[in-house]
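Note that one protein chain is taken out, while the other chains of the complex remain in position.
Should a chain be cited, it is by its letter among A and B, assigned in written order, with residues numbered from 1 in that chain.
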Amino acid sequence: MSLDLALDEAQQAIASTLAAFCREARSEAASRRGGRPAPELWSGLAELGVFALATPEGEGGAAELVAALEALGEASFPGPLAASFFATQVLDAEERARVVGGEAWVALGVPPLLPWAPEADIFLALEGERVFRARPRGAVERVETLGAEPWGRVELERERELDGAERGRDLFHLSLAAYLAAAGRRLLEDASEHARNRRQFGRPIGDFQGVAHPLADCAIRLDAATALARRAAERFDDAAPDAPSAAATARLSAGRAALEAAYTAHQVFGAIGVTLEGPVFHVSRRIRQLVSLVPGVDDAREALLAELGLGGEGRR
Amino acid sequence: MDLEPSQEQAAILEALERLLEQHAGARRAVALGAKGEYDHELERVLSESGFADVARSEEAGPLEAALVVEAVARHAGAVALGARTLVVPGVQEAPLEGPVALARADDAGPVRYACHARTLLLDEGEVARVIELEPGEAEPVPSQFGYPLGRLETARRRGQACPTGSGERMRCWWRVALAAEAAGTMRAALDLTLEYVRQRRQFGRAIGSFQALQHRLAECHVLVEGSRWLAREAAWQGAPALAAARAAAHAGAAAARVFAETHQLSGAIGFTREHDLHVFSMRLVALGLELGGVAGHRRATARARWLATP
Partner (left out) sequence: MEFSWSDEEVRFRRELVAFLEQVLPPDWEQISKDGPGGDGQARFSREFAARLAERGWLTQHWPRRYGGSDASPWLHAILGEEMWARGEPRGPQYMNVNWIGPAIMEYGTEAQKQQHLSRISRGDVLWCQGFSEPEAGSDLAALRTLALRDGDDYVVNGSKIWTSYANHAEFCFLLVRTDPASRRQRGITVLLMPMDLPGVEVREIPAVVGERYFHEVFLDGVRVPVACRLGPEGEGWAVVSYALQYERVGAARYARASLTLDRLAEHASQRGWLEDPRVLERLGEASALVDAARILTYRVIDQRAHGLPPSADTNVARVAGTRAEQAVAELALELFGTESLVHGSFGDAQFRSAMTAGVAVGASEVQLNLIASRLLGLPRE
């Protein structure tokens, strides 16, 4: 087991390629607008081989995937990323190819409220530890959400159970972890920049410990979350027995760290953070949304407790 | 609603302050604690002056009792005052021979004051049980937590059950007592820390002038004040389940935070025996674990507020 969690050259290349892609394709503006992003954004990712990562057809594993998601998280890239990675672990070759090719959108969750349901081509229904290929029964009732993603209420009819749910869940957790940690870090950097420039009481507000220390605390937690996500990716690629708990740990850690970064950024930016066009809300709402995605934190926590041989009482 | 002390209350508190300055205090607590002794002298003084039984007096009631418990805790008095002045009167008319120790039937852990208590009041769920203790019956347990502790095994099966419903009453008053005691203890810990940071200099200035420290201490102050006032409200109201539980829940959570912050901010010296902080801070740990701890008080709060039965 390697303790060196820095990105290697190949991973750095992926990260910088994606960062450039996001800039050129203006993914952030798409994220601000909300709704389904322009097709070029999604197909662009597919062309770069992102959805093929950690699949038999792809060029890299979870470690490369995490590097990619750090770049995407930093840019607040919209769309069902984690769900797509779950899907590539459980779908058969033919359907997987559609997801990998960027041609099929995945709605993954526990019905009736499903992310991206109005836009989805493939529906995956979760029940406990199991996942089912499903299809809508009746119309999808479109629901707008805080994070500006179109979700939907829909009844699903199960078609068949799929294998690989555990791998799917692990990849789901660790990809969300990498994305959230990076999104939190992005807010932290913006807030720090603001603290350096914004002057009140005759000095930059970052000079005040009441501002600086909470930022520093966030930085520590986000660093830890990023490290945990990278480590979880390594464990996944090694098919290690503790891969599930590593992924769960990373998910829990990143969720908390990112939310804390969101609150701190709002605190540092003050009223600006409350404006729709400001630098904070479109990221903090996305963090808030993703933190709640299913399979959720509770599932992550259960996995971790199971690994430690604890828990089991008071399950919801 | 009138939250200023009345003249009578102010007089009681003023007289109590003078008495505690003479008969209590951190130094005394350390000396007694080193020998594992109970402060019978303090209890006697409180008893003779009427403060120990203020809840049973005509003019005063459980609020005054809670104020007394809070003040005694703030002066590091380690006597079973909460039990005597809040819990026992809340369960029955007649006083019990003191000191009185409080324990739960489903918790086999060490009990505060068990080695010095003459009576054990045991929470058995539906009812409370009154058990006379033999001298030397409890087995002393070494403790760094600022209170003498002991284990009681055989005693638990003896004694006399109080009527149905007494268990719930006991728990509610015990929560109020804990909240009041924690509030006073926290106040002392915080005041010591404030004094320390005001005079301790580093980097050319008092460390108390650093904003990060100021904010953390201010947050502690908010928690301590909230704890103290919720305890008082609950006491005055007669320890109904919700008020008692939320007072204990708030005080317990605050205690954990105040413990951590006061030590963090007092640095190395805060852990030494010469500095008084440990007298108070370690007690916060013990108080936080009693009667099911913060988690238990929180559950009781939610049940009392939203479920028909506690």
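As a working rule, contacts are C-beta pairs under 8 Å (C-beta built on N, C-alpha and C of every residue); 3 or more make two chains touch, one makes a residue touch a chain.
None of the values given here were measured: they were computed from a predicted structure.
**Student:** Taking the entire complex into account, which one of B:Ser47, B:Ser143 or B:Gln237 touches the absent chain?
**Tutor:** The missing chain is touched by B:Gln237.
**Student:** On chain B, where is the contact patch with the chain that was removed from view?
**Tutor:** Per the touch rule, chain B residues meeting the hidden chain are 1-6, 9, 63, 67, 194, 197-198, 205-206, 208-211, 213-215, 217-219, 221-223, 225-227, 229-230, 232-233, 236-237, 245-247, 249-250, 253, 295, 297-303, 305-307.
**Student:** Counting contacts across the full complex, list the positions on chain A that touch the omitted chain.
**Tutor:** Interface with the chain not displayed, on the chain A side: 109, 113, 115, 143-147, 151, 199-201, 205, 208, 210-211, 263, 266-267, 270-271, 273-277, 281, 284-285, 288-289, 291-294, 296, 313-316.
Please note the rule applied: only the chains that are shown with their structure count from here on.
**Student:** What is the distance in Å between the mean C-alpha positions of chain A and chain B?
**Tutor:** 46
**Student:** Which part of chain B faces chain A closely enough to touch in the complex?
**Tutor:** Spelled out, the residues of chain B in touch with chain A are 210-215.
**Student:** Quick check on the complex: what are the chain A residues that touch chain B?
**Tutor:** Of all residues in chain A, those touching chain B are 208-210, 212-213.
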